[in-house]
Structures are given as structure tokens and as C-alpha cells.
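All remarks here apply to the structure that follows.
Omission of a single protein chain aside, the complex is shown with its protein chains in their original locations.
Up next is subunit A:
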Amino acid sequence: MALLVIDDLAKTYDKVTALTGINLSVEAGEFVTLLGPSGSGKTTLLMSLAGFTTPSKGTIRLDGKDITHVDPEDRNFGFVFQGYALFPHLTVANNIAFSLRVRKWEKARIATRVSEMLSLVGLDNLAERKPRELSGGQQQRVAIARALAFGPRILLLDEPLSALDRMLRETMQKELKRLHRETGVTFVYVTHDQEEAIAMSDRIAVFNHGRIVEIGPPRDLYKKPSTRFVAGFLGENNFLSGHRADDDATKVEAFGTRFGFPLAKGRERPGDSLTVWVRPEDIRIGQATGDEIGFRATVVENAFVGALERILLRTATGEQMVATLRSEAAVAAVPGQIIDCRIDPSAIGVLPNEASGS
């Protein structure tokens, strides 16, 4: 049985719906990320899990026991806040010891545990500092050590890396992964940064407008998204308009070419418009071979962005698409030239056009 089961959870503020129809179960030891744009409900869900927000509807169960209305202090969940929320009047050691003192641990046991936690996050020599004397990254480590000290069932993290600069953020991502591995604690992690979510999570729940749009391992969501929203939110993507071929139900026509694609049964009639997506890194230059999809496009712009070249193409249908290529593969991409491009059919996605047209 899953450690944490969220069943049909909803939260409404006055007339605004923050969350609706949330179903999610988290296995023990899992790293689950709640990903979504701001205002999508992910933080509301995290606050409900922590007990800081009371859901309007639905239940949260831990080990099968309903904890929806249990006080935050009785949940035994660690919480890492966006701005760390360290106690400014306490030293690093006393911040970490706070949960242990509250639980009336013996002095010697507290001391042992605090030094364990300090070495776990690599801050052994800063035990007596006050939070304001630490850098952002160090404060972050203290916040994590404090939240893990009492052995929480689940660690909830609310955009813990958003205040750090890019370099530090990457280091801390690895650090968090290591802590997750070493402690075996279940992590529920909120972020709006899709790269962070992809790099760290076992599973991602993608939020939009107060709902979970899709849940799955990062690879599945990236490679086989089943919604336009997820296809666009995770990683970079090109969206192109296409339609079902008039003469063949298994063929799609888009960006001046025609290719086979098994369509969702019954939904598409001849000429129905569809959305075709293809990731920039899956577009290659050269004649199509085998079952590759070939098409011609005009090079609009060629920008060097470090490891890769970023090429802006205009297709025969006048749509623009971005391709990222290694420099040596991109030599043919001279602006103004019309070039042959190819795509592996497994890298392409076709989605029905959503009624809302979002």
C-alpha cells in the first residue's frame, strides 16, 4: 500500500478554486515533484499535506489513516520553505535541535543527532553560527538538516532552490538527490522549474489550473506527453499545425510533408486538424533514410549557444520551428538556404486539438 494517498482533494477560497479533483499516491521512499506554473495549485496541495491549509473536500491518508485534519505538529512531516524560515535567534545547531527539544529527547542523544545532521549536510564547522551569518546555500542546508533531524515520514519541499543562483542550484539539486538516496525519506517537492523536476524526480505530477494534468516518470512525460500542456511545459518543443490526410486514416500531413501515424481511434475524421510536436533536438539535417520523415525548410537564423547551435527554420507551410544541433552538424544551416531535414518518426507526437485551444 502506498505511504501517502490523496483522494479527490479540493480547496476553494471564497469563490476561487485553488485545487480540484486531486488524486495522487506516493510510495515510501519516492521522490515526487509537483510541477506547474505559479497559481496552478501545487503549493496549495503541499500546504494541505503539511496541515497549514485545510482542504475543502477530500482526504489525505498516511499508512491508510486519515490525517486530513491532523495538526501540522502531529504529522511528523519535515518542511523546507522557500525562504528557509530558519529561526533567526538560534544558532545552526539549535535550529537543528529544535524538533528534538520539542520531542524531549535526552541531551546526549540530541547532541549526537545534531552532529550527524551537520555532517550529513556538510556544515560541521558552522554549528555555532547564526543563520544571518550564512550564505544562501548554507542556510538551505541548515533548513534541510532541521527538517530531517527528527526522522520525518515525508519531507515536503516548497521551491527550496528558487532563491539560489544557477550554479548553486545545480549543486544543490545533486545534494538533494544524495540526501534522498542516503536517508531514504520520501520527498514531495514543489517547483515551477521543469529542468529541476526532470533532473530530480522519480515521478512528476504536472499541475495546471488547480488540477493534475499528468503524472508519470520524467522520461515518459517528456517523451510521450498525452496533453499539449505537458508537451509544452516540459522541455522545449515545436508545435505545428497538421491534419489527417483526406485519403488515409493512418497518415498525417504537416509542415509540408506527410507521414504515417496511428491516430487515436474514432476521434479523427478526414481533414481534422491536429497538433504535431517535435523537440528541437530531434530535428536533424540531411536526406531522410529508411522510415525517417523528410521535409524541406528555409534557414532563418543560426545562433551559437555554447555546446549547441540553435537554428530557426521556416517550413513550407510558413511555420517556424527550432532545431538544436551540434556545431559540426549545423554547418549546412546557412541563413537563407533551403535545406533537407529529417526526423525519426518515434520522436514525433500528434495530439488532437483541444476544444479550448489552450
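Note that contacts are C-beta pairs under 8 Å (C-beta built on N, C-alpha and C of every residue); 3 or more make two chains touch, one makes a residue touch a chain; residues count from 1.
Going forward, contacts and distances are computed from a predicted model.
Taken from the listed names "Glycine--tRNA ligase alpha subunit", "Glycolate oxidase iron-sulfur subunit", "Putative ABC transporter, permease protein" or "Biotin synthase auxiliary protein", the protein name that UniProt assigns to the chain not shown is "Putative ABC transporter, permease protein".
In the complete assembly, the contact with the undisplayed chain comes from A:D71, out of A:D14, A:D71 or A:E106.
Among the residues A:S99, A:T257 or A:N302, only A:S99 touches the chain that is left out of the figure. Counting over the whole complex, subunit A has residues 50-52, 71-73, 75-79, 81, 83, 85-89, 98-99, 102-103, 132, 146-147, 150, 156 touching the chain that is not drawn.
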